[in-house]
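Okay, handing you the structure first.
Missing here is one protein chain; the remaining ones are kept as they sit in the complex.
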Amino acid sequence: MRAKAILLQFILMMGVWLLLSGRVTFENLAAGAIVALVITMMTTSRTSMLGEIRLTPRALGAHLLFFLVFLRELIRSNLDVARRVLSPSLPIHPGIVKVKTRLRSPLGRFVLANAITLTPGTFTVDIMGDSLFIHWLDMAPEDAEAAARHIVSRFEKYLEVAYG
Amino acid sequence: MVDVAVTCALVLILGALVLAGVRFVAGPTAVDRVIALDVLTVISLPLMGIIAHLSGRSIYLDVALIYGLLSFIGVLAVARYLDGGLS
Partner (left out) sequence: MNVLSIAGALLVGFGAIFLFIGAIGLLRMPDCYTRIQAGTKASTLGTILSLGGIGLLHPSWLGKALLILLFVLLTNPVSSHVLARAAHLAGILPRGDTEVDELAAETEAKHHSINGGGST
C-alpha cells in the first residue's frame, strides 16, 4: 500500500516535470528524477491516499471508461447550462438532496464528488461520512431521491472497481 | 482565419471579464464576490494563453500556470475565513 503510494507519487511528479520542461534528454531526466525523489520523500506521509488506487488491468479499464463517461457528461453539462442561461425565462428549480454512496475509499469519494460537480445541473456542496449533499439546478419535485441515486450510480459502478 | 478566430475569442473573453467584474462589484454578499473573483481568475488563464499566442512567447503560459495555482490557494484561504476560521 505504502510502496504503491510512493511509486505513484514519484511517477506523477516525474510526469509534471516532463510536461513543464518539454524536453527528453538525459540531463533533464536525471534532474527531474532527483527533484521528484526529494519531493516524494518530503510529502509521502500525507499522500498515502494514492495507495488506494487499484492497478489491476480491470481497474485500469474502469479508469478509462470512467474518464470517457466523464468527458461526455462534461460536454452535456455545459450545453445544458448554456441552454438554461440563454433562455429568457431562466428555467431552474434548485434544491439540495442527500445521497448515500457505496464507495469506502476517501480518494474514490473525492473523485466522485468532483465528477458530480462537473455533470449536468448538479454539484456537491458537502460530504458528511458516506452521504453527499448535491445541489440540483433543476430537480424533479417528485422522486428526487431516485433521480439523485441514478446520477451517483452512473459513476459509482466504475469507481467501485477502480478504488473500492 | 486563425487570426480572425483568435481575435473573436479575445473580444469574447474580454466581454466575459467585464460581466464577471459587474458581479464582483454588485455582490450582494461576500460569497458572491469570491465566486466572481474565482471566475475572473479562471477566465484570465485562457486570456494569458491567447496573449502567449499573439506575442509568440511561451513564458506567458508559465505565468498562467503559477497564477492558477496561487488563485486556487487564495480561494481556499478566503473560503476558510468565510466559514468561521480554524475553530
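By written order: A and B. Residues from 1 in each chain.
The rule is short, and it goes like this: contacts are C-beta pairs under 8 Å (C-beta built on N, C-alpha and C of every residue); 3 or more make two chains touch, one makes a residue touch a chain.
Given the structure is predicted, the values throughout are model-derived calculations rather than measurements.
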Response to the item:
Full-complex touch with the removed chain, picking from A:A3, A:M42, A:M128 or A:A146, is A:M128
Response to the item:
Note that chain A touches the absent chain at residues 16, 18-20, 22, 74-75, 77-78, 81-82, 84-86, 90, 92-98, 113-114, 117-118, 121, 123-126, 128, 131, 133, 135, 137, 139, 141, 144
Response to the item:
Touch rule applied to chain B and the missing chain gives residues 1-2, 5-6, 8-10, 12-13, 15-17, 19-20, 22-23, 29, 31-32, 34-36, 38-39, 42-43, 45-46, 49-50, 52-53, 58, 61-62, 64-65, 68-69, 72, 75-76, 79-80, 82-84
